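Sharing a structure with you now.
Just one protein chain is left out here, and the rest sit where they should.
Labels run A, B and C following the written order; every chain starts at residue 1.
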Amino acid sequence: MNEKKMKDIFMDGPIPAGFIADSIQKHSTKTNIGAHSIFLGQVRADELLDRKVAAIDYTTYKEMALEKMHEIRESIFAKYELTCMHVHHSLGTINAGEVCLFVFTSSKHRKTAMDACEEVVELIKVELPVWGKEIFEDDSYTWKTNK
Amino acid sequence: MNEKKMKDIFMDGPIPAGFIADSIQKHSTKTNIGAHSIFLGQVRADELLDRKVAAIDYTTYKEMALEKMHEIRESIFAKYELTCMHVHHSLGTINAGEVCLFVFTSSKHRKTAMDACEEVVELIKVELPVWGKEIFEDDSYTWKTNK
Amino acid sequence: MPFGQIAEITGADAFQLEAADTDQVQQALYKRFPALEKRAYAIAVNKVIVKDNTMLSSGSVVALLPPFSGG
Partner (left out) sequence: MPFGQIAEITGADAFQLEAADTDQVQQALYKRFPALEKRAYAIAVNKVIVKDNTMLSSGSVVALLPPFSGG
């Protein structure tokens, strides 16, 4: 495993819209790109047992998550003709309405970018050791489970 | 056809990254959203006959395109449980590297947002009366065809 | 109303024609613009694409649409 190639996908706190804009803007010099596909996960104010989710507190097993993400990246680049791929996941407390996951794939053609993006999102949900604790408005909590 | 409900999807010139960021930011008050799917079409500097595409000049039959887009919107909302959907298409000269199409769908769940986004993009490519003229660096041109 | 590469052949934005149906429109156009006959295009009457010959009434808007290439 080449440590230099392992990108840190985690950031503390929510992913700002300006961060996403900067990321999009940076691709304007890559004129072989024809299509970008972006997925954003946003914390939902779900109602459970008459209580409303106010935030999700994310934790991870970082060393393992980064290795896993590196594997996912390699498998996606082996399968799809992507120009580039970026993944960012929040850690810590993310309030309802804030963005906690940002997946960004770019390719020459739209189908490739969209299929790759969808697959990355699914793999992240299933394979990354990340845990979300849903915190209700009254400070009680429950552990999130992915479907 | 309710004229008030027909949104104008067209804008002159490229779609700026800041415009996309603003659009994302506006959704932070909608806390029933869990997933956003965004598609961006970017003008590619394709090489054809040894010449490089410098820009695409987009024109439309606007009255018909807006009616068609309204139909697409209605069919998508009938089929998918979306919270919202936004479409923006550039007109005029868009340089290689600039964004000319912005499709943005939001939903409670990721699969709904992603499937709807993909379907909207396909319908736009096939059904919207929009024409792209690929202008090469030497000012010669060819008419783009969608695959 | 001609669009895209079709507009290059007819060389004009929009123009008036006397015609009872879309077939007559095509015949009149092919006489004026012989190059048009070999071009692939769809016909829209009042913003709706028609496949077969379609009757026109006074004020009908006929559009010639080359293959779409948006996005």
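Everything that follows uses one rule, which is that contacts are C-beta pairs under 8 Å (C-beta built on N, C-alpha and C of every residue); 3 or more make two chains touch, one makes a residue touch a chain.
This is a predicted model, so every value here is computed, not measured.
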Touch partners, limited to displayed chains, of the chain removed from view: A
Residue touching the undisplayed chain, where the options are A:D22, A:E47 or A:E63: A:E63
Of A:H27, A:R73 or A:H89, the one touching the omitted chain in the full complex: A:H89
Hidden partner interface residues of chain A, rising order: 41, 58-61, 63-64, 67, 89, 100-101, 121, 124-133, 143-146
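Throughout what follows, only the chains that are shown with their structure count from here on.
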Gap in Å, rounded to a whole number, between the CA centres of chain B and chain A: 23
Chain centre separation in whole Å, for chain C relative to chain A (CA means): 49
Rounded Å distance, chain B centre to chain C centre (Cα mean): 26
Junction residues of chain B, two or more chains touched: 41, 121
Junction residues of chain C, two or more chains touched: 71
